[in-house]
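Below you'll find the structure, written out as structure tokens, and then a few comments.
The other protein chains are all here in position, but one chain of the complex has been omitted.
Should a chain be cited, it is by its letter among A and B, assigned in written order, with residues numbered from 1 in that chain.
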Amino acid sequence: MIQVTVFFQAGFKMAERKTTPRDSLVSWLPRAAAIAVGVVALLFSGALAQASVGPPPDLSPEVFQIAKTLRCPVCQGESAAESNSGVATEMRRIIAEQLAQGKTAGEIRQFFVARYGDWILYEPPKRGLTLWVWFSPLVGLGVLALVLWRYLAAARSRSVGADNVSTEELERAEASLSSKTEDQ
Amino acid sequence: MSAGLLGGVSLLASLFFSVLGLAFSGLAYRFRDTRYLEAAKRAAPLVFAGLAAAFLALEWALITHDFSVKYVALHHSVKDPLWVTLVTPWAALEGSILLWATLQSLYTWLVSRAAGKQLDVWRAPIALATLFGIQVFFVSVMVFMVNPFTAVAQPPLDGNGPNPLLQNHWMMAVHPVLMYLGFVGLSVPFAYAVSSMVVRRYQSWVHETRFWTLVAWGFLTAAIFAGGWWSYEVLGWGGYWAFDPVENASIIPWFLATAFLHTVQVQERRGLFKAWNFSFITLAFAATVFGTFLTRSGVIQSVHAFASGPIGVVFLGFLLLVLIVGFGLLSKVSAELKDAGEIRFNSREGALLGGALLFGTFAFVILVGTLWPLVVEAASGAKVSVGAPFFFQVSIPLGVALLLLMGAGPVLPWRNAGTQVRRNLFYMGLSLGLGTGAGLALGLSLGVSLALGLFLYNLAAVALMFSQGIAERGTSLKISALQAFLELAATNKRRFGSHVVHVGVALAGLAIAVSQTYRIESEKTLRLSEVWNVAGLEVRLLPLTLQEESNRQAIIAPLKVRSTSRLSWGAGGSYQPRLNFYPSSRTPLAAPHVRYSLFNDYYFVLQEFDRDKGAWATIRLIVTPMVLWLWISGALIALGTLYLLLPNAAGFKKGATAPSA
Partner (left out) sequence: MRRFWPLIVLALGGLFWWGMQRPDMNALPSVLIGRPAPDFTLPVMFPYRASWGQSFQLSKHLGKKPVIVNIWASWCKPACYDEAPHLQAAWQEYQDRVLFIVIDAQEQDGLTFIRLFGLAFPQVFDPLGTVGVDYGMYGVPETLLINREDRVAGRHADPLDPAGFDKLIQKVL
């Protein structure tokens, strides 16, 4: 049984941020975990041991550049660059690994799309239905400009003959004149 | 009497008075009898009193840890610090609607005081009926669906406390209240618009609601800036705006209200654009309801989403009702709204319309982008994301066009452009070109250079207008330039205030461009006392410490930072980025340590730490230039708006709108 507890302690680092911080937070303060690490290293095969002890490797800015365009799957409103969740951490690790293998940003994004679908992309792809959202500024501007143009044309046609002064304005001017006379 | 009972009774009382107010307003309209109007006016303060009492009862229940109230049991903990307890009313759905309703009743009361005076007796009944109707809706939602005073049979000894994200920073005390004040405030111009369409008097409401629209707009602007600052300080990724669906929901009404504030001037001045103003204000108010619907229905995922429930349907119904009332009335009277007049593009009104076009497009794009995942799913069943990269890209051309118009618009005179104007435009264009060129020569990116050019262009516009005004006044009245300036600022508030707001917006544009472009982000896992040389700093990690606080525990990674380059001067010292662990949350919240400066902000975040031995910590450093200027620009806009709202100086005819020369 003792082995089992050691095993669990060592895996602790992997634990995504825990439910019960009150117990877990202080674990390294009183206890020396050096022995545990040693045992763990013996217990597991190389890759695994590497993963569970020692600090995470440093990632290049390029990793974050790519991660920024990907959604963190378990978060809301965060990209894989920003989130600290286990999945996002793993995504950044995978990105770094694939960059080291010489893959391009597009290929890496494709890797995630193959697993999650287009949903994982923060920037909607410029094809299919999401192509239309890229046209939305043009559509919006076009429709509004059309409506505005029609309005202005109508307003101008109504004002023709009034010598560029609208009837409304004449009324207003008259009203203000008459109100002034009333005031006096 | 327990807080829960008091709150429940107060809610019922305010519902009763809201219905009464609605009924009396209806009778006043039906029988054209001002006695009913007087009665309706009296109901308004009573509704406010009831809701204020209910709100205070909720605060009281929270302060006294009255866990027999379900809301308190779910969202409060005895361990919460006092300020967290005080802001808990708007930390969850029920309480936030109570705050909303309370603020709504405050506006209703203030408007009711104008009824019969500025708001004439023909329109007042309809305007009040609209506001009371909105009031009845919100109070009914609380009484029948999400009552904040529902009791629990067996009160727990302690609760979970509010969502940790909301207790992580004091801005949470400010941002939601400002947001609600802005959202709710837009109901007032909407009520005026409805009454104007019912009574068929299409002109005067725009003069009368200028004040209310500006109040709401000012609060909305302040709330958006406060929200940005909150994001920056709390979310730990060093950004201030992420185009999250709820952020979008707050910016859509802002764009529409801004469009309204500009087109209104065309109607005030030339009587044109009546139908557009009705549309813009209906859309702006509907957009606030849309934002509420979005956060409370779960229809689109968001960070800010409250727990969803049947309430989504009710808000959807309310949203559709607002749109139907607004546009239904408008299409009924549209035959009478046939404006006549000619507008040249190179005139003030032309620029204002151009601005409205861009603001409308902006609102449209953000709405479409926010809803597109839902549209795609409805059409094909596939899930997609439309995230910040999209919104930033489409915002750039629209933003540039707006900044261009913002400079030129106020320089152009009404109706027609003359030679004086051409010279001004020449100088402005020159500063745009020189600024952009200088930026490029300094090796700045094209976008930032353009932003610099646009900023100078806008400054030049304001400076030219002032200097000409001062010169004219100075020579004709034979007074000093300073005196002329002060007199101009005091007498022509509207113009002066809007210039300040415009300078603020131009500064915000520059700050956004620079901070988005020249942000440096670096992350490294440091062992104890290891030295990290980054961005002209020498960062050393000191032993991690654990801090026990009443409502949370925190791991702090103290950093000793020394500046090693001239550029990072002032960034040295000690930093304490931390991870806060709240009992109710699985994931800790990173609280960054930020050092603000007029040049660069240094932002340290503790990402991860060695949970076994405390031997290392992963630190992220984000260096962003000019973020502080963004907050300064927000303050400028707020001050400018405040100046616009100040009562007119003595010597000005009260109630009359100052002509915007």
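The rule is short, and it goes like this: contacts are C-beta pairs under 8 Å (C-beta built on N, C-alpha and C of every residue); 3 or more make two chains touch, one makes a residue touch a chain.
As the structure is a prediction and not an experimental result, all values here were calculated from the model.
Across B:Trp60, B:Phe211 or B:Phe327, the residue that sits in touch with the chain not pictured is B:Phe327. Looking at A:Ala67, A:Met91, A:Ile108 or A:Ala155, the residue that reaches the missing chain in the full complex is A:Met91. For subunit B, the residues touching the chain absent from view are 279, 293, 297-301, 308, 312-313, 316, 319-320, 323-324, 327, 331, 334, 371, 374-375, 378, 381-383, 586. Touching the omitted chain from subunit A are residues 3-4, 7-8, 11-12, 14-19, 44-45, 48, 51-52, 73-74, 86-87, 89-91, 93-94, 112-117, 119, 147.
Simple rule for what comes next: only the chains that are shown with their structure count from here on.
By the touch criterion given at the top, residues 235-237, 239, 242, 244-245, 270-272, 275-276, 301-303, 305, 338-343, 353, 357-358, 360-361, 364-365, 368-369, 372, 375-376, 379-380, 382-390, 393-394, 397-398, 521-525, 527, 546, 553, 555, 581-583, 586-588, 590, 607-608, 610-616, 618 of subunit B touch subunit A in their complex. The touching residues of subunit A, when paired with subunit B in their complex, are 9-10, 12-13, 15-19, 21-22, 24-29, 32-34, 36-37, 53, 55-59, 61, 64, 68-69, 71, 76-79, 81-82, 84-85, 89, 117-124, 129-130, 132-134, 136-137, 139-141, 144-145, 148, 151-152, 154-156, 158-159, 162, 164, 166-169, 172.
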